[in-house]
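Only one protein chain is missing from this complex, and each of the others stays in its spot.
The letters A and B name the chains in turn, as written, and every chain counts its residues from 1.
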Amino acid sequence: MSPIAIGGRTRSVDREAWALRIALTLMLAIMAAAILLPLWSILSKSVEDRAGAFVGLANYAQFFGTPALAQSIANSLFVAGLTTLIVVPLAFVYAYALTRTCMPAKGLMAGIALIPILSPSMLPAIALIYLFGNQGMIRELLFGETIYGPIGIVMGQVFYCFPHAMLILTTALSLADARLYEAAAALGTPRRRVFLTVTLPSAKYGLVSAAFVVFTLVMTDFGIPVVIGGRFNVLAIDVYKQVMGQQNFQMGAVVAVVLIIPALASFVVDRVVQRRQVALLGARSVPLVPQPQPARDWAMLGFCAVVGAIILGILATAVFASLVRLWPYNLSLGWSNYVFEDFDSDGWSSYFNSLRMAAATAVFGTLFVFVGAYLVEKGKGAGWARQVFHLVAMVPLAVPGLVLGLAYVFFFNAPDNPLGGLYGTMALLTICTVAHFYTVAHLTATTALKQMDPEFESVSASLQVPFWRTFLRVTVPVCLPAIVNIAIYLFVNAMTTVSAVIFIYTAHTKLASVAIVNMNDSGAIAAAAAMAVVITATSAGVKLVETLVSRVVLRRSQRWRAR
Amino acid sequence: MTIAGVIDVHGARPNGSDGRPPYLTVAGLEKRFGSFVALSGIDLAIPEGEFVCFLGPSGCGKTTLLRAIAGLDRQSSGTIVQAGRDISDLPPSRRDFGIVFQSYALFPNLSVAQNIGYGLVNRRLGRAAIAARVEELLGMIGLVGSGDKYPAQLSGGQQQRVALARALATRPGLLLLDEPLSALDARVRLRLRGEIRELQRRLGVTTIMVTHDQEEAISVADRIVVMNHGRIEQVAAPEAIYRTPASLFVAGFVGTTNFMTGVRSAADRVRVGGFDLQVTPGDAMGTGQVCTACVRPEDFVIRNVCPDTPNAIQATIEAVEFLGAVVRARLGSPQLPDLPLVADFSLNAVTDLDLARGRAVTVALPPERVRIFAGLPE
Partner (left out) sequence: MNKVAAGLVSAAVLALAQGALAKTQLTVYTALENEQLRPYKSAFEAANPDVEIVWVRDSTGIVTARLLAEKANPRADVIMGVAVTSLILFENEGMIEPYAPKGVEALRPAFRDGKNPPAWVGMDAYMSAVCYNTVEGQKRGIPEPKSWADLLKPVYRGQVVMPNPASSGTGFLSVSGWLQSKGEAEGWKFMDGLHQNMAVYTHSGSAPCVQAARGEYVVGISFEYRAAQEKTKGAPISVILPSEGVGWDLEAAAIHKGTKNLAAAKKLMDWVVTKEANTLFNNYFGVVAYPGVTKEVANYPKDAEAKMIKNDFAFSAKNREKILAEWTKRYDGKSAPRK
């Protein structure tokens, strides 16, 4: 032992503690630069005039005083509300079928319902134009109404939001305490009453959470209205028009701040709900195992089959749209719409940019997220700093991508920002995407780490093994499934996202999702469909590879889990 | 005050219970979490090779004290000296101890052998030396041949043995056991605690075990440290803790006790309700002071009791509970209204005297077995 240690009352040099502290400080600084400072710049921009002078709430007054913009708020609220009312019940029944019945083909149905997550949000909108547009295959079903506007937006959003709501509700419904149902059965309660008094209340928080998530997704999504919104203006489009169309950054910042409100509300509700959800289920709960009821099970299969068919139908329409040479005049099929060079100056290179960006996001994002979560969960000392880190990691969930992208423009494009060199680079797109999807990844990592015995680090210390050795030898291998999950989550989202990156891409770093928007803008809707299909196929392929790999490799490396 | 008295008595004996120099000395230790005081005024000396149990209800600070000794939760003030070295400010990795947790904390992705050898790997030992040491330890815990298994393939008791072997692998000077048996079922717990005790004796390693199970503490410890509300209530050998508890808390926490609250009426009398309890004089309590008399259930005498036997009480057996070797009876007495007494009678006495529910009996409390403490029980 070093002589410094003997008899000293002074705090001795503790290499490990310092390593932790330095890592934490460094990562906090990065988090601040990637999340907090850009958001601060957007807030300050919204209270400045064009020359940069402080004008208080004048911009807000002007915003709410402009009838067209105020109309956008009403429009956004309307489509978001309507979508929520449609999606949540649908997703609830679907999730109910998956968790509480003995419906056949559950795995297949669960898989189909997740397809929309693999696609950019523009895909359903494009497919809807082919189905219900003025030349749509089944436009008669709209009885003369136009698809361009609220109808199209809501239909597209229902497709796009469905899996998000379904996942939340599946989780909520799978947390059931069988004892409650046994008690109800013992008391001879009719099924409907059991549903109303046991099932619904236990899923209440899941329903609230799903409703808020869907509402926020619709309020802040930009891909669907840009394709199919027609003359129907919504807030997400306004931000874009103000900033890119009129270079009115101040007004764009105002709209962005307004857009944060529903996301923030949903975030707060979600936090509260999650806290209560935990309390709802005691450690003594007995998991509910559904019993077969043929009539109900087949009815549920019928319902899920219809929903699944619609999802697959929309996907198939997009694929078809991408293959038809000239809809509706030349119906021969071919790959001509996949020759992106004919429609967009960047051609296929934007797709490869996307691949590169998604790969970088998955690799570096996962690394950062996991190390950050480790410091938060397992770090010692500097308790406040770890709490701050955790709080900052929660922030992106409350920030729509559109707002984050805009914030990046303001922050990184400011002439006096020493980080300005990042502007226009692939690195910045990667940082932005990691930041955009940080929270879910962070929560996945912390959940995995929480499940590890909290005393591993103490044991290592007592054995005089440095913490980083235990991190690499034990923590990472044990959390490998979660780490793979995070990487896939980041990759798929990086492939499909458009809202944040559309503000910060440049000529060299155009992404596939941006190319979809551009091609759609210039009328090349078939090529846009083709690119959307390519993105979906890529996400699905990665997901497939992940499934196969986890079957083989993970099973081998996780052999120790078996009893 | 009784508590202060206890600390005086033991704090003044820096050389431990039998005169050997202490291996571990804790002095003036205090731990605060914000405004909450988790530990205060902790003074303790443990001689080398001793097996000490920290005993107390949950939240009494026993685990906090253990973690402070390990350096896992740094104390707010106070010093800890181990083997003549002040370790108060050292990080755990610079101290010299092995630790076993209730949860075993075995690395699930490493085999049993890798777990046991985990601390050996970075000690510049050769591969062969490590393997030999791991084999030796596997033999010691009776798991020869299980080195390639993963923890999940072992029973709870086996896992805890592995954790013990891992903690001992580096031959630490101090073994810390944090409720090591609590997660195990009753029979495994009994067997393993015997094994731990035996191993400790064989290796002679100074050991501290935290437990909330008084029976466990009594059965394995050389000395027990009873703790409550972040303070030490008593430090003594198990029998002394049981026979001569130093405080009302200790009397109540260790074993079963009848509490009879009353007022000191004379040097050898405590008035409980309408009953004058005869006690042994010799403490400093003045008359008129509120105090509590404590009697163990097994100290009730039922044979050869006549009305003039000191502290004879006429009572009715209200309930009977069969505990195996003894029968525990609940007694109600008009002399001590609203104060049910718990008394243990041998099975023989029950048979001989035909004790059953509803029987009227006369029992006596020998004054020398009645311990009195100032104040009221918690």
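Just a few scattered comments:
Just so it is clear, contacts are C-beta pairs under 8 Å (C-beta built on N, C-alpha and C of every residue); 3 or more make two chains touch, one makes a residue touch a chain.
What you are looking at is a predicted structure, and each value in this text was computed from that prediction instead of being measured.
Taking every chain of the complex into account, the omitted one touches A.
Contact with the omitted chain, checked across A:Pro38, A:Pro120 or A:Gly133, is made by A:Gly133. Contact with the chain not shown here comes from a single listed residue; of A:Ile112, A:Val226 or A:Ala385, that residue is A:Val226.
Although one chain is not drawn, its touching partners on chain A can still be listed: residues 68, 71, 129, 133-135, 146, 148, 225-226, 229-231, 233-234, 237, 240-241, 244-247, 249, 326-330, 341-345, 356, 359-360, 363, 415, 502, 506-508, 517-518, 521-525.
Following the convention adopted for this analysis, only the chains that are shown with their structure count from here on.
The mean-CA centres of chain A and chain B are about 53 angstrom from one another, to the nearest whole unit. Those residues of chain B that touch chain A in the complex are listed here as 70-72, 85-95, 97-99, 101, 103-105, 107-111, 118-119, 121-123, 150-153, 166-167, 169-170, 172, 176. Contacts from chain A toward chain B in the complex involve residues 1-2, 5-12, 14, 16-17, 453, 455-456, 458-466, 469-470, 473-474, 477-478, 558-563.
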